[in-house]
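Note that one protein chain is taken out, while the other chains of the complex remain in position.
So, subunit A:
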Amino acid sequence: MNVPDATGDTPDRPVGGASSDLPGQLPDEVLDCLGQRCPLPVIALARRLPELPVGAVVRVLADDPAAAVDIPAWCRMRGQEFLGAHPGPTYHIRRTH
């Protein structure tokens, strides 16, 4: 597991780490998919998540409205954990297996 300690100061990590679904944590990886049309954000997530250790959390930034439906649906189909969505729009996903 290399989920970072929330209290640790990690300047190379993006701002806005703490959120209700990620209490006191920062994501392990941020995928900036702003401006990308679906299914590209889902493809980016599907490529990256398996490269991270089990337990790692990815934050996806995606402004295509379809991402709000397709990222949770992908997590359900792949058995990964969808932690939540936030304004931004931002999505948090945890690798569970």
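Here is the rule we go by: a contact is a pair of C-beta atoms (placed from the backbone, for glycine too) under 8 Å apart; a residue touches a chain by one contact, two chains touch by 3 or more; residues count from 1.
Here is the rule we go by: contacts and distances are computed from a predicted model.
From the set "protein-glutamate methylesterase", "Aminotransferase", "ABC3 transporter permease C-terminal domain-containing protein" or "RNA polymerase subunit sigma", the protein name that UniProt assigns to the chain left out of the figure is "Aminotransferase".
Interface with the hidden chain, as seen from subunit A, comprises residues 37-39, 42-43, 46-47, 64-66, 68-70, 72-74, 77.
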